[in-house]
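Here you go, one structure.
The excerpt is restricted to a subset of chains, each kept in its original location.
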C-alpha cells in the first residue's frame, strides 16, 4: 500500500449547539476532493480526537467514507490508551472501509511506557488489525520520543507500513527513512519541513495546514517529485509562516480559523481548547495574506 | 466538607477474561472498611482510569458506593480531556452519592493548555458540579505543572475545596498550603513525603500504597496529628521504600502485586501496562518484608 | 572524617570597584565562628564561583583558612569542567589546609557526560586528591541528574566520602543514604527539606540560607539530633519560606540581600547576575520578618 503525497488532517466542525456538524464536514471534503490531495486522516489530533465520544467518531468516520472521492486514501486515527480498545477501534475503522489506521502511542503512564511496553502495544495492534498500521510520533503532545532504532525494530512487522513523524526534527525523519529501508513510509507531520523531508526520504505529508492551503501543500509535493527544487523551495518558504502560526502555534483552533478565512467551514473548537483572541486571528489573517501576495508575485514573475 | 486523613486510591481488579471483577473490588473495600482509612478515591490514576470504558467506570462507582461503610468519604475521579464530558461525569458521580470529584487537568494539547485555558476549564467544571471539586496535580503523567499562585487563584472558587498534589515536591505542597489559606485542603499524593507534608499544612493523603499498607499510612497520619513526631518519623521511614518501589516505580501493576502479597486481590493490569517481571516482584516482596521486619522490631522495642 | 551538622555555603562580597572584598569576607566568617555551624563551604555555587578568576579564588581560600575558628571544617569547591584542572585545584585546596573538596560534575557537553564519563572523571579526581572528595548534585544548574545507583558505585571509592545533594528531592536523598551504606555521608543542599532529610539518613546540610540564618539552621539540626522532632518540625516550618525565597528563587543576589538585612555584609552580585528589584527585596524582608515574628511567638509560648 503506497502512501505518497499530501494527506489533510481533517478538522471536526461543530454546530452552534456543540454537536458535530456532519453536513459541514461533508461539504469540506467535497471541496477537498477536487484538489490533488492523496487522501485524508480522519480523527487525528487536529480533529480534536480526545474531545469526541466514540459515537461521534463513528459518525465522522462514516461521513468521510461516503464523502471521499474514489481514489482518495482514508486513514483512521484509532489509537487510544488501552491496547484492547485500540484493537477494537482499528477493526471498526477497517470494517468501515478505511485503508489504514494511525496509532498514537499510549502515553498517560509516561514513566511506564518504556520502549518495550510500547513495542508490545504496537505489535498487538498490528497483529490484530485487518488494515495496515502507521505509527504516530508527536512528542509535543504525548511526551513520548520515538528513536530511529526503535522505529526500525517495529518496521520489521509486516503490518506496520510507516510512520507519521510530527516532531519537526528533520534529522530524525531522515534517520528513520534511513534506518527502516525502502518499504517503510515516512509521512512528515509538519509543513514547515515538508520539502526538506521529501528530499531526505519521506514519501509524503499528513498536514493540518493542508485543511487551509491544500493546493500549496500539493504543489510542494509535486514540484519536489518533478525535481523542480527551485520551485519547491520557493513554495516551502511560502508555507512556512502560515504553517508555524496556524498549526504549530495555535493548534486546532488556528487551523479552523484559517479554514474560515479561505472559504472552508472551520468554526470553534471544543473546550478546553480556547477560541482565538482577535490578536491571534490577526496573525492568521496576516500569514495567509502574505501567502496570497507571494503567490501573486510568483505568478507575475513566471 | 473536611478531607482529613488517609484516602486509598483504589485499584481496579480484572477477571481472567479481562472484564472488571466487581466482586473482588467489593471484597477489597469491605476489608478496607475495617481500617482507619478516611475514604476512597474511586477511578484515579491507580485505577487504570484511562484504560476503562465509561460503562465500566459507572459500575465501579456504583459498587464502591454500595460497599463503602457509612462515614467513609467517597471521591470520584471524573476528569477527562473534554470540559463538557468532565462536567457530565461529575454530575453522574454526584448523582450516585459521591462526596467530591477529583479532576485531573486536560493535557493532551499541552502547549495549548496555558494557565488561562486550564483555569477556564476548572471554573466551568466547578460552576456546574453539584459536589465539591479537587484539583489534581500529577505532572509526571500529565506534563502539566501547577504553580502555587495558579492554585491560589482557583482556591477562591467556593466549589474548589482542595488539591491532590502528587508531584512529590514537598516545597510545592507547602507553598500551596501557605498561598491558599486555611479553608483549602491539600491532600498529598505521595506516601514518601506524607509525614513532612502533614507538618507543613497538608490535611491528609490520597495514596496508592494505602491499598497495600492502609494501617501503616493511617498510623503516620494519626501519630502526626497526635503530635508524636518521633513515632511518625519512624513510620515514615518504614513506608518510604515500599512506597517508592511499589507506587513510584512500578505504578498500578506494582500496587496490585503488593496487594496480592498482603492478602488483598490485586491481579494483573490492563495492556499496555506490562505485567511485572520476576525481578520486579522480588523487589516488592523485599520492600514489604522489610516493613514487616521493622514493624516487629519496633513492637519489640516499645 | 565526619561531616555532621550545618555548613554555610559562603557568599563572595565585592567592593564598590568590583574586586573581592576580602576584609568583609573575613568579618562575616569571624561572626559565623561564634555560631554552631560545623564549617564552611568556600567557593560553592553561592559564592558565584563561575564568575571568579582562579587568582581570586586562591585569595578567598586563603582568607577563609585564616579566619575560620579552630574546629570549623573547611570544604573547598574545586570542581571545573576539565578533569586535570579539577585535580590541580583540589591539590591546591588541600595544600592550603582544606579538609575536603566539593566537586560539581562537568556539564557543558551534557549529551557526552554519560554516567561512564562522569564516573571516570570522579575516580580520577578522587584517586589524585590528597583530601576526601564530596560529590555535588545540583541538576537545576548543571542539567546532570545523579541516580542513587550511580552514586552507590562511586561511594565504594575510599576517597569519596559523601555528597551534597541539592536537587530538593527528599526521596532521592533518602535513596542515596539507603543505597550507599553507613560510611557515606549525605549533606542536603536545600534548607526546605533539612529536617526531613536528617530523619531519612542525611548527616547534615550545606545551606546558602545559613549565611543569613545560621542559628536557625543549626537549631533544626540540633533539635533533630536530640530527638525533639516537635521542635525540629516547628523550626523547619519557620525556615521554609525564607529559604524558598532567598536561596531557591533569588540565588546569590537573594542570599546577599538577606545577609544585609540581618547585619552581615552581603552586597551586590557580579554581572550577569542581576541586582534585586525593590519588589524582590520586599519579598525577602517579609520572609525574614516572619521568621523573627515566629521566633518571638515560639519564645513566648515556651
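General observations
Per-chain residue numbering starts at 1, and chain names A, B and C are given in the order in which the chains are listed.
Following the convention adopted for this analysis, a contact is a pair of C-beta atoms (placed from the backbone, for glycine too) under 8 Å apart; a residue touches a chain by one contact, two chains touch by 3 or more.
What you see is a predicted model, and the numbers here were worked out from it, not measured in a lab.
With respect to copy number, the whole complex recorded in this structure file holds 4 identical protein chains, 3 of which are shown.
Everything below uses one rule, namely that only the chains that are shown with their structure count from here on.
Arrangement of the chains shown, judged by which pairs touch: a linear chain-to-chain path with two open ends.
Superposition of chain A on chain C using C-alpha atoms only gives a rotation of 180 degrees, nearest 5. Centre-to-centre spacing of chain A and chain B amounts to 37 Å, using the average Cα coordinate of each chain. Chain A and chain C have CA centres that are 51 Å apart. In chain B, no position touches at least two other chains.
On the chain C side of its complex with chain B, the touching residues are 168-171, 174-175, 178, 192-193, 195-196, 199-200, 227, 229-230, 232-233, 236-237, 240-241, 244, 248. On the chain B side of its complex with chain A, the touching residues are 18, 45, 50-53, 81-85, 106, 108-114, 116-118, 120-121, 124, 140-141, 143, 250-253, 270-274.
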